[in-house]
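Every protein chain except one is present and positioned as in the full complex.
Chain lettering (A and B) follows the sequence in which the chains are written, and residue indices restart at 1 in each chain.
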Amino acid sequence: MKKLFRAFVALITLVFLSAPSVAAPIELHYWHGHTGKLESIINEIANRWNATQDESKLIPTSKGSYEDILAAFIAAYRANEHPHMVQIYDAGAAIMVAQVKNGVVYPFEDMADEYGVNFNKDDYIPGIRNFYADSDGKMIGIPFNSSTCLMYANMDILKKAGVEEVPKTYEEFEAVAQQIKDAGFIPLMQSHDPWIWVENFFSRHNLLMTDGNNGYDAVPTTTLFADTPEFITHYTKVKEWKEKGWYEYKGRAWGDNQAPFIAGEAAFWLGSAASFSGMKGVVPNFTVNHIPYWSSLTGGKAYPTFIGGAANWILSGKSDEEYAALMKLAEFMTTPEIQLFYHNMSGYAAVTYSATDLANEIGFYTASPYHKAVGEQLSLTGSTIPGGYRAGNWPQIREVIYENIPKMLNGDITIEQGMKNMDKGAAKLLAQFAKTL
Amino acid sequence: MKKVQFNSYFTQYFFVAPQLIIILIFLYLPIVQTFTDAFTIQDPFGFGRYFAGFDNFTFVLSDPAYLTALRFTLIFIFVITFFSCSIGLLLAVQANNVIHGKSAYKTLLIWPYAIAPAVVGVTANYFFSERLGLLYSFFHNLWGFDWYDNVHDAYIYVFIAASWKQISANFIFFLAGLQNIQKSIIEASVIDCKSSFRRFWTITFPLLMPTTFFLIIINITYAFFDTLGIIDTTTIGAPSGETKTLVFKAYIDGFRGLDLGSAGAQSIIMMLIVLVITVFQFRFIEGRIHYN
Partner (left out) sequence: MFKTTSKIFSQFILISGVLLMIVPIWIIFASSTHSNSVIQSDGMQWFVGDQFTKNYDQVLNKKGGFSEEITATKLFLNSFIMAIGIATLTIITSLMAAYTIVYFRFKFAVPLFWVIFITLLVPLELRIMPSYQIVSDLHLINTYTGLILPLSASAIATLFFRQFYLSIPDELLEAAKLDGVNSWKFFIDFLLPLSKTMIAAMFIFMFVYGYNQYLWPIIMTTSEKYWTVIMGMKIIFMANTVERFAYIILSMMPPVFIIIFLQRWFIQGLFQSK
């Protein structure tokens, strides 16, 4: 009996000693600002990553919205409870880049130099890469969901109104707007004045928006709204359109301005590349097109717009092990296959050439023409302005814009006065930001 | 002060400790921090901090958006107080007057008090939405109401939502106040004055002064602070930031704009306003009203 027992103990010990010790995977925490479908896409990417390897585990958490995530992240950082990677949007880029020198943000390119295996900087499409780079071109944030503003067109309405082609320029739009209105539809809606008709007006027309070369050469002190005649012309025209009933304004909420398009009441809607995922299957017959521009103001040339959306930023204070794992994750997320998956599901642009090459190879754009526009518009060449803007307190500057646009369109104040107000408000906010640098 | 009391040394500290600790950590510490923030310039992360004297205050007070919010808040407080008070009073007088169904009416008019401002706001949102809003179409047909665009229409929108909720609070207190007025006074006044209308204004209403002043303070507090839930779910300050209350603006500037200095300065200014109102309430009102 005793012998049997001893043999049993020996056997058990052997089994335990020979069993491989399983190290718990490194947990990589990622905070993002997406909800609904876009969130489930991120979860899917995380699942795929976790399935292909067991060294690390990606744990994404939604923080609600881009605005919420910034405040939550800052508080968490102060309590040293921040994640490894956080998604911060375009308007927050200046804040994040400024935090490099304070040691909060760990520049992506530095991490790639240290831990990278398959990192190829030139594969990243320059327009996208530069928005989240510093003034020396060093990549700080990892471009992730890059959208741009695009024009959605309801082809059924155009047919009913007898409009043959989707307008490429605002002049062409004006030529067909009355027809559309007479057919009983709203010609034009748009969902985000600051992003679509301010920031991307300047980009689309190759104009500088702030001094200091859009903040890339020097900290900006003022915006150039009142000093840019083209911009004044644009809003003068928008006001005219509103009076003629060619353009309707439904307040500042994105959804309120998108609703008429979804309900089949509006012919054209200016929205984001990412709006595609919510539109498919809801609006019957729509196309995704480049956003218009004033050909008389650009001499007929179409310039690329800025990317919108957000980037993923790596945060400091973690261990070597974690960064090595994080780099591998970053490389995974930028493989053409994963990018194509994300591009397809969400409508956001592919950020590397190898991804777009792959797409072309497999005839992706023929099968799904919706996705073509975003990449095309972002890859236009010939602009002489930087690929973005680097201005602090930009979310509040957007508030100032929101406060003045309705008054300008209403006639409560003149366009000139509105422009001056916006410049004044922006200058104050930029000065506040400069004080903290 | 009680004549008879305990003297135990440790027990008394023990009993007062829990509340004191909570108050010190979660009330006073934030207040101190608010003061620090108000006099400091810093970036959202707390870097680049330096003492800025009154800079934040000048920044805030010279901001046209702040003055707009100040103006709106004052108008807002006045309108809400006026409408909620008068309708509440009207209903209370009638409820006090009837015999049949008095308690039923009381129950039926009290319950909106329990609805959270945020819920009231979301509900109002549906009534004023362009697609489904019954009130939107009603007003739109009358004069082309469009709160997305027109600031006065937006005013009407938030005034209606905020006043609606507060009517029942005024009703409860006025009713109690009316019921406290001794029957003998009412009966005596019936003999002196036939017109119930005149009776009300010359006798009843003056007797309601304590309640009225009390309610004015309650309404001011409500309109000043509690309506944040309503603004955030209805106009969110639109159009053009003209329906932002002071509290709402401080919240947005601090939490979204991440400007702690500006939010702190705005909070201090509001604390001063509350202080002034409280002092006014104690000195002039409570001092003058001496009944019973």
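Please note the rule applied: a contact is a pair of C-beta atoms (placed from the backbone, for glycine too) under 8 Å apart; a residue touches a chain by one contact, two chains touch by 3 or more.
In this text, all values refer to a predicted model and were calculated from it rather than measured experimentally.
Engineer: Which of the visible chains would the unseen chain be in contact with across the whole complex?
Structural biologist: The omitted chain makes contact with A, B across the full complex.
Engineer: Tell me which residue among B:F51, B:W111 or B:W143 touches the hidden chain in the full complex.
Structural biologist: Touches the omitted chain: B:W111.
Engineer: Hey, which of B:L70, B:V122, B:C193 or B:M209 is the one touching the hidden chain?
Structural biologist: Final answer for the missing-chain contact: B:V122.
Engineer: List the subunit B residues touching the unshown chain?
Structural biologist: Contact residues on subunit B toward the absent chain are 2-8, 11-12, 15-16, 18-20, 22-23, 25-34, 37, 87, 90-91, 94-95, 97-101, 105-119, 121-123, 126-127, 132, 134, 164, 167-168, 171-173, 176, 196, 214, 218, 225, 228-229, 232-233, 247, 250-251, 254-255, 260, 263-264, 267, 270-271, 274-275, 278.
Engineer: Take the complete complex as the reference. Which residues in subunit A touch the chain that isn't displayed?
Structural biologist: Considering the whole complex, subunit A reaches the absent chain at 35-36, 39-40, 43, 61-64, 68, 71-72, 75-76, 78-79, 81.
In the analysis below, only the chains that are shown with their structure count from here on.
Engineer: Report the residues of subunit A in contact with subunit B in the complex, numbered from low to high.
Structural biologist: 67, 70-71, 74, 77-78, 95, 98-99, 102, 104, 249-253, 256, 259, 393, 395-396, 399-400, 402-407, 409-410, 412, 421, 425, 428, 432-433, 435-437
Engineer: Touching subunit A in the complex: which residues of subunit B?
Structural biologist: Result: residues 41-48, 52, 59, 63-65, 130-131, 148-151, 236, 238-242, 252-253, 255-259, 261-262 of subunit B touch subunit A.
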